[in-house]
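Missing here: one protein chain of the complex. Every other protein chain is in place.
Showing chain A:
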Amino acid sequence: MAANYWASTQRRHWLFTREKLAETRDRLRDRDKVTHSQFPLPDQRLLNIYFNQQLIKLGKRMSTRQQAIATAQVYLKRFYTKNEIRQTNPYLVLTTAFYLACKMEECPQHIRFVVGEARGLWPEFITPDVAKLGECEFALMSEMNSQLIIHHPYRTLSELQTELSLGSGEIALAWSVINDHYLTDLPLLNPPHIIAVMAIVVAVVFKPSHPGGAFSSPAQSAQSTMAGVARDGNGMNMLAALADRTGTGPPRIQKLVQWLAESEIDIKAVIESTQELLSLYEVWEQYSEKHCKEFIGRMVKSKNLDK
C-alpha cells in the first residue's frame, strides 16, 4: 500500500464503468476485425485463468509474493485495454508484467533470471535475448502512462478481520476469493474495498465446509470450494437478503448485513461483484489448459508474434 487510494491514479484513470470497458474493447476489435475472425480466442476469463496459472508457475521458483502476482495480473488487464491481444506475444507481455510487478512490490528479480525462468517454461515463445524483456517493460510502462501503484483488497481484508471478528477459515476463503477476482474484470471496475467486502460476504455466506484445511497456499483459488455454490440456490437467497437489508438468516449473517448497512458501502456494487465471481466459477468448469495453450500457440506462431 502506498499513497492514498482516493487520490490515486488507479481511481482517477483506471476505474472503468462496465459500459466504458465494453466500449474500449469493442473499439479494439473494430480496428482489426480480420484478425479477430481469424483467431477466435476462448472466453477472456478462461484466458485469464491460463495466464494466472502461468504467472504462478513463473513465480514459483522465485518465492514471489502473491501481491506481485496480483499486480502483474492488473498490469496485463490494463495493457490489454489498450492493445489487442492478437497483436502481441502474450508470453512476453506476461513475463514483463511479472518482472515489473516484482520491482513494484519491492521483491525485484534480476532480468536474466526472469528471462531464464520464462524460457524454461515456454522455450518456443521467449527468446534468450534479455533486451526484449527490457524493451517490453518500457512499452508496458508507456502504455500504463507510468501509473504503476496498484491498490489491492488484501489489506482491507486484514483490517476488517477484527472488526467483523472473522475466523481463520473465513479469512482464508476471503483471501482466495480475492485471488480469484483477478481472473475477472472486477479489478478494473471496482475500488479495492468493494472487492474486500465482497470477499468477506462470500466467505461468511458460503462458509467452507472444511475450514482452514483446503487453503494451504496463499495463491490458492477458492474455486474448489465454490464450484458447486453457483448452482446452489442457498447463497443467492442470502444475497437477496443482503440486497433488501432485511437481515434475515443466521445471526452471523444478520450482523454482517447490519454492519454493511451502517458502513454505507455500495451494496449494489458488492452484489454485482459477487454475481460476477459466481459466474466465473461457472465458466471455470469449461476451463482446459490445453485448449488455451493451443489457441495462443497457434495465434502467436501463425502471426510470427514471437520474433
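What we mean here is this: a contact is a pair of C-beta atoms (placed from the backbone, for glycine too) under 8 Å apart; a residue touches a chain by one contact, two chains touch by 3 or more; residues count from 1.
The rule is simple: contacts and distances are computed from a predicted model.
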item	value
Omitted chain, identified by the protein name its UniProt record gives, among "Protein kinase domain-containing protein", "ER membrane protein complex subunit 2", "Related to Trafficking protein particle complex subunit 33" or "Multifunctional methyltransferase subunit trm112"	"Protein kinase domain-containing protein"
Candidate in contact with the missing chain, chosen from A:Ala139, A:Leu164, A:Ile265 or A:Val283	A:Ala139
Touching residue (missing chain; options A:Gln109, A:Thr156 or A:Ser273)	A:Gln109
Absent-chain interface as seen on chain A, which is shown	1-4, 7-9, 28, 31-32, 62-63, 82-84, 87-89, 92-93, 96, 99-100, 103-104, 106-111, 130-139, 141-143, 145-149, 155, 303-305, 307
